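Below you'll find the structure I mean.
Left out: one protein chain. Kept in place: all the others.
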Amino acid sequence: MKALLRRVTPWTALLPLAITVLVGYFGAALWSLFISMTSSRTFPSTNFVGLEQYERLFDNERWQLALHNLAIYGLLFIVACMVIGFLLAVFIDQKVRGEGLLRVAFLYPYAMSFVATGLVWQWVLNPDSGLQNAMQHLGWKDFTFDWIIDQDMAIYTIVIASVWQASGLVMALMLAGLRSIDEEIWKAARLDGVPVWRVYLSIVLPMLGATLATVFVLLSTAVVKAFDVVIAMTQGGPGTASDLPAKFIMDHLFGRANLGLASAGAMVLLLTVLIIVAPLLYARSRRKEART
Amino acid sequence: MKRRSHFTPARIGVYGFLLFAAAFFLAPLYVMLTTSFKSMDEIRLGQIFALPQAFSLNAWRAAWSEACTGVSCEGVSGGFWNSVIIVVPSTILPILIGALNGYCLSFWRPRGANLLFAILMLGAFIPIQVMIYPLVKLEAALGLYSSLPGIIVVHIVFSMPMMTLLFRNYYAAIPLELFKAARIDGGGFWRIFVQLMLPMSVPIAIVATIMQVTGVWNDYILGLVFAGRENLPMTVQLNNVINTTTGERLYNVNMAATILTSAVPLMVYLISGRWFVRGITAGAVKG
Partner (left out) sequence: MRFKTLALVAALFAAASAPAQTKAPLKAEVIHWWTSGGESAAVKTLADAYRAAGGEWQDTAIALGEQARSVAINRIVGGKAPTAAQFNTTKQFYDIVDQGLLNNVDEVAIRDGWDKFLPEVVLNVIRIKGHYYAAPVNIHMPAWAWTSKAAFRRAGIKDDPKTMDELFAALDKLKAAGLVPLAHGGQGWQDNTVFTFVLSNVGGRDLYLKVFKDRDPAAIKSDAFKNVLLTFKRLHNYVDKGSPGRNWNDATAMIITGRAGIQIMGDWAKGEFSLAKQEAGKDYGCIAGFGPKSLYVIQGDVMVFPRSNDPKVVAAQKLLAKVITDPVTQVAFNEKKGSVPIRTDVDASKMDMCAQMGLAILKDKSRQIGNGESYIAPDQNGALQDVISNYWNRDIPVEKVQRDVLAALRD
């Protein structure tokens, strides 16, 4: 009897997970898939149209640009956040004075609503009211920084504001990881005469594997779901130059009352993620099995 | 612990980098603060980096208790307690469930659990707005829609991927020997969880708290749709103050309101510092 209970207990503990996944996420994904094959407008309809919505999606210039932007944004955002977050964590870990205040200085962007902070970034990056204007007033007459109004460069301004907002959290995660590494490692390395930066790169970084994986997934989900930063800063503009898939989906879900097209977009996004992430997850889980 | 001399080039480099980074990070805050202390006439001139000519706290008072959010003009203070009532259970429960899930997935690994976890992580990539319609119908069928339990359930659902991931990966870095030793000592599922794992999880629990408090406190769309008219969080008032399509925009009030609304997460960040200390697990491994 006790043995049975021992077998069953982990499963009962996982009940919330099971219900949430099967009914919530899996169910919602299936529902979305179904809707993406109908001509649903404001409300779901059962008018089946096959892959028509997907055809419309791939014919759509705006969607193609959004996907292109997603690749640029995703790569830059993830790399920048991880590097900056790591550096900030490492430097703060050096027993600096005022650590508490510094930590808040880097974390506070995460606490604030993007509606207001996005607008501030828009002001700062706007050549008319922001940095370019200020620098020219200070004497640097040739200083230009007008990415935000440039068709090709606008997406990079979104990267800047997003990195500003998320790096603090990455720093916090890295710091928690760093702080759970044994003090002995540093002592031993110092005894061996290894320079500090070598310790970090060759010894500490590999030990932070789990933290890095967490951060990577966290940032990836943020990338795929990013849309309020676009709305707050450029509204997808100039024109549709800084559009991202999540904003495209949102526009069609609400304003344009096209549930079918929005769902198709969500499905394509999910499929893209699946294709990229699945092999990584599989490889990790295999390594996990090896742990036993 | 050897005391290092404080003026080595390395030391200066460290402080230099940190201060430079801090300047970049604080620049928008500077703009927000100066804007909040200016009058609209001054803001209209468009000099965002200039210090206020006539310093005024009017915008702050207005943001807290006078700004219009509809028929009523009582600022953002109205939703404060609603937000608190939503945040507390929506932080504690997801963290406990996430820790439990992570513990189960990392150490016990029942058959098929990894598949569930994989689907859960994939679910984290679906924009939440796409899931709103099915959730509304589901909650309505269960009689939970538009109520406090309703919004708490929704927060549990949407935070589960990240909370589970945080704890699972954190526990993955804990040596398996520890767990095995505890089992040999006769510990059961719940005893090991409560007496061994939870105490060791303090650093990650702090990070999880930071993430969850921020996420739930700043959540707008879920609270708006699921919480019910009586429980609307502070973010609804904040958005009503800041956002408008065809109305006037009082930027000084908007900035003040944003800073006021973010006070709670900021407080959490400041207080959490106590626990960002070294050596929690180190001690456990040795002992």
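Here are some notes:
Lettered A and B in written order, each chain numbered from 1.
Definition applied: contacts are C-beta pairs under 8 Å (C-beta built on N, C-alpha and C of every residue); 3 or more make two chains touch, one makes a residue touch a chain.
If you're wondering where the values come from, they're calculated on a predicted model, not measured in any experiment.
For the chain left out of this panel, the touching residue among B:C68, B:A173, B:L198 or B:L266 is B:C68. Considering the whole complex, the residue from B:T8, B:Q53, B:Q195 or B:T244 that touches the absent chain is B:T244. For the chain missing from the display, the contacting residue among A:S113, A:N126 or A:S263 is A:N126, taking the whole complex into account.
In the full complex, chain A touches the hidden chain at residues 41-43, 62, 119, 122, 126-129, 146, 148-149, 151, 154, 233-241, 251-258, 261. Where chain B meets the omitted chain, the residues involved are 40-41, 44-46, 67-73, 132-133, 136-137, 139-140, 145-146, 221, 224-225, 228-229, 236, 239-250.
Note that only the chains that are shown with their structure count from here on.
Against chain B, in their complex, chain A makes its touches with residues 6, 9-11, 13-14, 16-18, 20-29, 31-32, 44, 84, 87-88, 91-92, 94, 96, 99-100, 102-113, 115-117, 119-121, 123-124, 128-130, 134, 164, 167-169, 172-173, 175-177, 179-184, 196, 207, 209-211, 213-214, 217-218, 220-221, 224-225, 227, 246, 249-250, 253-254, 259, 262-263, 266, 269-270, 273-274, 277, 281, 285, 288, 291-292. Residues 10, 14-15, 17-18, 21-22, 24-29, 31-32, 35, 46-49, 97, 100-101, 104, 108, 110, 113-114, 116-131, 133-135, 138, 156-157, 160-162, 164-166, 169-170, 172-173, 176, 188-190, 203-204, 206-207, 210-211, 214, 218, 220, 235, 238-239, 242-243, 251, 254-255, 257-259, 261-262, 265-266, 269-270, 273, 276-282, 285 of chain B touch chain A in their complex.
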